[in-house]
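All protein chains but one are shown in place.
Note that the chains take the letters A and B in the order they are written out, and that residue 1 is the start of every chain.
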Amino acid sequence: MNDINDTIIPEPVPEYPDWRKDAKTLTNAGLSEEEQDWFCDARPQPAKKSWQVMENFLNWARSNSLWILAFGTGCGAIELRPLITARYDISRLGMQPRPTPRQASVFMIGGYVSIKTLKRIVRSYEQMQGPKFVVAVCSCAINGGMYWDSYNTVKRIDEYIPVDVYVTGCMPRPEAVLAGFSKLKELIKGGKAEGQNLYAEKFDWYKENQKRVIKDWNMPDYNW
Amino acid sequence: MKKLYDILSLQFELADFESKRSDLAFCKVKASQAISLLTHLRDIHGYTHLVMLTCVDWLEDKQFQLTYLLHNYATKTDLGILVFIDRDHPVMDSLHHLWKQGRVYQRELHEMFGIDFPGSPGVEEPMILEGWQGPPPMRRDFDTKAYSDETYSHRPRVQNEPEQHMKEQLYSED
Partner (left out) sequence: MSITLKLIWAFISLGVVTVWGLTLNGIVQKIFARVQGRLGPPVWQPFIDIIKNNAKRTAITHGIMFYLGPVFRIAGGIGTYMFIPVIFGSVYFSNFSMSGDVLLVMYFIFFGQLGMALGAGEGGHPYSAVAVSRGLAQMTAFEVPFALSVISLVAQYGTLNITEIIAAQQGGFLQWTLFTNPLAVIAAMISMLGMNMYNPFSVVIAPQEIPIGPPTEYHSSFLGMLATNRGIFAGAKLILFMNLFFGGATNLFSLMLKTFWIYMFSVFVGAAYPRFRTEDSIRFFLKYPTAIGIISILLFTL
């Protein structure tokens, strides 16, 4: 049955990864050619604001309807659950957890951020619709915390996505997280929480930082 | 446990029997005999559960110590098999055909210590270090702080001497 030309090609032997090569170069320069059509990676543009009175009213509405996307990277994720229970009850402030980034307006990063999670954080953040706000919980997200000398944990999350409010503590109590959210409310009402526009304006800087640590960049540059 | 060791040493080159508790013992075996010993233990002596497979880096001896911890449900005893392999050529036989979970341990050891397990499925796939280019980070000669300083930027610290700080806060007029 077999043709003479149908020779058996031996499977290529997987190369043993050579970690001695120059670590500065990227292994992956981005998406492959055929995958690029699947995503819209147009640059984000800074959004225009409406006139001031209207914007104040909308900011009031935004601050009273914060929908949280909880990114439970570390131990801080545990602190969100008590917030939903009867004891702390964030729903009285108009907040509710939202399981999809499309509908959420607050991105809550709970804990340390490793490189693997940073990729997911960047994509989730970019999939959120603006105006979007970021609350980083736990000292690991602020300065690395107890992972200050770790080889795989980024030390400051605000180099990669804009952060509006930090909540310190290891881990912070739910009261502290609530205080962080009320601080965020103040910022939104004052029109100071413009992380989305900051991200659009300093897009190149953020992308450069992200690509410096994420060595296998196999995702679109901007995923809406 | 000592009895089992004596029976086993008739067939395998074992050494350094060490009984930690009445139900926990360790012994060394040559790397070339390790997999056949594990098969023997699993099929004949009832050590059917691979509790873990881990690695210790003996930098000074230039050796990696692989620890296979097995559990026997019938006698409720644990037996640890220690295998020493050369640190410069870290290659070990795979046990994925004995226990399916072994492939995950081997993948992790490949990622964290750079030990190769030829034939283990998916052993080259990254587990948590996606796109990692440095040396395997759990080796003891890898300086994690230097790597961290080089790769990530630290938030600058503002340090306050508590006594001084409170003095300024409370008695700044004086």
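The definition used in the following text is that a contact is a pair of C-beta atoms (placed from the backbone, for glycine too) under 8 Å apart; a residue touches a chain by one contact, two chains touch by 3 or more.
All of these numbers come straight from a predicted model, not from anything done at the bench.
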| item | value |
| --- | --- |
| Among the chains presented, those that the missing one touches | A |
| Absent-chain contact - pick from A:Arg81, A:Arg102 or A:Arg120 | A:Arg102 |
| Missing-chain contacts mapped onto chain A | 40, 47-48, 58, 61-62, 64-65, 85-86, 89, 91-92, 94, 96, 98-100, 102-103, 105, 129-131, 196, 224 |
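In this text, only the chains that are shown with their structure count from here on.
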| item | value |
| --- | --- |
| Between chain B and chain A, distance of the C-alpha-averaged centres to the nearest whole Å | 32 |
| List of chain B residues in touch with chain A within their complex | 114, 116, 124, 128-137, 142, 144-145, 147-148, 151-155, 157 |
| Complex interface listing, chain A residues touching chain B | 14, 16-17, 19-21, 23, 27-28, 114-116, 119, 142-144, 148-156, 159, 212-217 |
